[in-house]
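Removed: one protein chain of the complex. Kept in place: all other protein chains.
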Amino acid sequence: MTTPALEIVGLNKHFGGLPATKDVSLRVMPGERRLIIGPNGAGKTTMFNLVTGDLRPDSGSVKLFGQELSGMSTQARVHLGLARTYQILTLFPRETLIHNVVLALLGLEALRWNPWAFLTGYRHIYADAQKALAQVGLADGAERVVGETSYGERRRLELAMALAQKPKLLMLDEPLAGLSLEERQTVRELLDKIPRDVTIVMIEHDMDTALSFAERITVLHYGEVIVEGTRTEVVADPRTREIYLGD
Amino acid sequence: MQGQFWIIQTLNSVAFGGLLFMLSSGFSLIFGLMRIPNLAHGGFFMLGAYLGYSLLIRGVNFWVAALLGGLAVGLLGVVIERFIIHPSNRILLAIGSFLDAVIFRPLGLRAFSGAWRGMIARFRGLAGNEQGQVLMTLGVSFIVADVCLLIWTGDPMTLPAPPALRRPLFIGGYSFPTYRLVVLGVALVAAACLYLLMERTRLGAMIRAGVDDREMARGCGIPVSRLFTIVFLLGATLAGIGGVLGGPILNAYPGLDTDMLPLALIVVILGGAGSLLGAFVGSFVVGFLYNFGIALVPDLAYFVLFLPMVLVLMFLPQGLFGRVQL
Partner (left out) sequence: MTRGSVIAVLLATVVFMAVPWIVPGNFYINMASQVLIYALFALSLNLMLGYGGMVSLGHAAYLGVAGYTCILLVTAGYNQLTAAVVAVLFSTAFAGVFGVLSLRAPGLGFIMITLAIGQIVWGIAYRANALTGGDNGMSFPARPMPFGFDIQDAKNFYYFTLIVFAIAFFFLWRFSHSPFGASLKGTKEQPRRMRMLGHNVWLIQLLTFVMAGFWASIASVLYVYYNLFLSPHALALQQSAEILLMAILGGATSLTGPIVGALIITLIKNVISTYVERWNSLLGVIFVVVIIFMPYGLVPGCKQLWKRLQSRGKNSAPARTSSEPTE
């Protein structure tokens, strides 16, 4: 049996008295495309934050390719091959597009500690950054400042920063949020092109795009895993319908 | 002899702790609610001491002087809060249009009128810039210190304690400095009143809600910006009264503000921000450390304060009883 790319066992997190994540367990196999759905406040983003280390769980374990992550800092997890994008754009708005990606690349390079050399002298980093931008269709105008770009372009920049790090596990938090129909199509094609050695876990509300992208789907509700299975299983399951349609 | 030393030093410590509580309880509440350290707080304390001096030499009763001095400092605090830290739109616009209508327009200074309105817009831009607000309080503290120097000169002024309290008490062959006991008593009464205010009244409940989660409180319809003013009034008044009470022990002198401010900071770092209990415990801990430090190892008195601060910061970054992150 292969080691899962991501294995979560009995994850719990409370905010004050409110449980945000209740005994969540899930396994994502290498190369899989996993979709996490659930109504607002279901604990999807909280679960992401627990996996990345932004939040500390009350109990439970998270393993990345068999390696226990609890107690590890966020940056250490990133060095193990974890990358994520944010639902609320988290970019460096006063910098250029390429500088944003360069910061992402620097995060994994030892030379980030160098206080003496010229950053612009590292041609290979800029070349890699340019490649990552090209991957999301932003090759032109890489020298523009983020503040001057459109929302759709910023969404793609979020993705470029994560992809540039060549992660093993990529966690996407609503990568389609706020995009037009046309832009969604672009991003969707982009996601399809990501090679299979990258495992993807994605939160998304746009069912049309997301359902066709994912192989397996996990439904969260009030912090609990309600249903998990293949696309057809989950869509057919009465509990899914109850959460999304009934009261 | 040995026993007398310990009695005096212990009393000095608790009296000093009481003064520190008067100073730091307000500082801590302001920090808890507004998330800004009010760096003018030491200046408030010093101003209280000087005002008390001026009232006392004019023959005002000591306790009346303490109350008046405190209230005057409290009012200054409100002015600073309303006009500099959180300038409210209505007040600024009122001042702005008044000056505009009375001075600029009649004189035909249209350019001034425009510039003036631009200035008001800038002023409002400071809302939410908490870093700027802290530096403003620092600027205010320098101005307060310098105005005190201008009015009361550089010589230390000794505030006379109330005549009835100047003679020490003699119990069991030992003498007890009466005034210090009374200062401790006043501080304890103030602590009890603050406790009742915070725990038993509607206002206190609103302040606590604001300390725990300001946005949530605002969402629940609590008038947070009015709370800011009330807490500032309260904190500045307490500091001012503390200054008058401290006068007979510490004297009023230039530099009293920067001597007291770091002690208040250390109290809050030790006790935790936004917590009355933290300010109370922290004040007496610092009071004892500082006083015995000066009495026993005068060269290293400040070092004695430094060590517990290091320990708390390393192991309890929220302080002993902290409600909010520093």
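First chain written, first letter: the chains are A and B, and each begins at residue 1.
Criterion: a contact is a pair of C-beta atoms (placed from the backbone, for glycine too) under 8 Å apart; a residue touches a chain by one contact, two chains touch by 3 or more.
The model shown is predicted, which means the values in this text are computed figures rather than measured ones.
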| item | value |
| --- | --- |
| Options B:Leu71, B:Leu138 or B:Leu203, residue touching the unrepresented chain | B:Leu138 |
| Candidates B:Ile249, B:Leu277 or B:Ala301 - the one touching the absent chain | B:Ala301 |
| Chain B residues touching the omitted chain (full complex) | 31, 35-37, 39, 84, 114, 117-123, 126, 129-132, 134-136, 138-143, 145-147, 149-150, 258, 261-262, 265-266, 268-269, 273, 294, 298-303, 305-306, 309-310, 313-314, 317, 325-326 |
| Interface residues of chain A (partner: the chain not displayed) | 52, 54, 73-75, 78-79, 83-84, 86, 90-95, 99, 102-104, 106-109, 111-120, 122, 161, 165 |
